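The complex appears here without one of its protein chains, the remainder shown in place.
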Amino acid sequence: MAFDSFSEFLAMGGHAPYVWSAWGVTALLLLATVWHARAEQRQLLKGLKRRARRANSARGNVQ
Amino acid sequence: MWAFIHKLGSPKWFYAISAKLQPWFWAAAVLLLVTGSLWGLAFAPADYQQGNSFRIIYVHVPAAFLAQSIFIAMAVSGLVFMVWKIKVADMAAAVMAPLGAAMTFVALFSGAVWGVPTWGTWWMWDARLTSMLILLFLYLGVIALRGAFTSRDSASRAASVLAMVGVINIPIIKYSVDWWYTLHQPASFTLTSRPTMPTEMWLPLVIMVLGFYSFFIALTLMRTRSEILRREANKRWVQDLVKGQVVNAQAEEAR
Partner (left out) sequence: MHSSLHDASQSSLHGSDTTQQVSAVLLREHKGGLMTAVKATLERDLTLLLRRRGEVLNPLVFFALVITLFPIAISPDPELLAVIAPGLLWVAALLAALLSLDSLFRSDYDDGSLEQLLLAPQPLVALSLAKVAVHWLLTGLPLALMAPMLGIMLALPAGSYAILALSLALGTASLSLIGAIGAALTVGLARGGVLLSLLVLPLYIPVLIFGAGAVQAAIFGDGVSAHLAILGALLAASLMLAPWAIAASLRISING
């Protein structure tokens, strides 16, 4: 372990703002892309299901 | 083997096959990224010159590698789309571009932040950062061009042509910027050209790079599947797939 205590780990030998801002933005962007991908998939499936339900009900009335 | 690749070309098969592959890549990505981060942040020794700000390398270098590889992957899938008319290849290319731009931004931001303790300024016209900035403009160009066409087929073919033109220019830009930098700047300290790193510093870097690549593959598989749903929405197999899910949902509600 390169650091003696957790607080020292957070301090990063005085470079804390640089290390944590770089890592923070990276983590944020990675999570953001994953969240966007999942939201996009949910939206698409919801839209398709709504259309399928509408198609079923329309066919239901016709018969 | 060829049958498998041929099947990959059909959206229906790709949708099914990628569903099986995806969890593996997500698992690998999470595993590699977590171990690499812990190792790089907490266990790797600090750099004797830079101290702990050196740990930014474990984000900067993988993002820079990924940014360039994604552009190459985008150009290759553009070529596959133009030559063999495989629609899935174009869907993958369309989906990769935003992630590539995000990775380039991450590389730029982490490089700039890293420059503050090293050079004392936010932005330094360092050869690597300048090439990364130009790569970002190339990405934005491809994304903007793809968005500018009304008909999707022309948008795909135009973006593929520009991606291929861009990928040919990336090495030319890289070498001319390196040449320009050495001309105007005495060989001062650059971000990553350092005496070879000891293994305990170098190993977490490899793990982080592998983690970033499996993240890229997993995310591309996932987003390509969404793109398939978006483009093949009126195809029969998509409607059957969705109807299947709707029927199950209604069955559960009834129970």
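Each chain carries a letter (A and B) given by its place in the written order, and its residues are counted from 1.
The rule we apply is simple: contacts are C-beta pairs under 8 Å (C-beta built on N, C-alpha and C of every residue); 3 or more make two chains touch, one makes a residue touch a chain.
For clarity, every value in this text was computed on a predicted model and none was experimentally measured.
The hidden chain, counted over the whole complex, makes contact with B. Although one chain is not drawn, the whole complex shows that of B:M74, B:V177 or B:V246 it is B:V177 that touches it. Per the touch definition above, the residue from B:V30, B:A46 or B:V161 contacting the chain not shown is B:V161.
Per the touch definition above, the residue from B:L21, B:V34, B:A144 or B:V247 contacting the chain not shown is B:A144. Residues of chain B that touch the chain left out of view are 82, 134, 137-138, 140-141, 144-145, 148-151, 154, 157-158, 161-162, 164-166, 168-169, 172-173, 176-177, 179-180, 183.
Following the convention adopted for this analysis, only the chains that are shown with their structure count from here on.
Between chain A and chain B the centroid-to-centroid distance comes to 16 Å (mean Cα coordinates, whole Å). Taken together, the chain B residues at the contact with chain A in this complex read 37, 41-46, 51-53, 55-56, 59-60, 63, 98-99, 102, 105-106, 109-110, 113-114, 116-117, 215, 219, 222-223, 225-226, 229-230, 233, 238-239, 242-243, 245-246, 249. Chain contact summary for the complex, chain A toward chain B: residues 1-3, 9, 12-15, 18-19, 21-23, 25-26, 29-30, 32-34, 37-38, 40-41, 44-45, 47-49, 51-53, 55-56.
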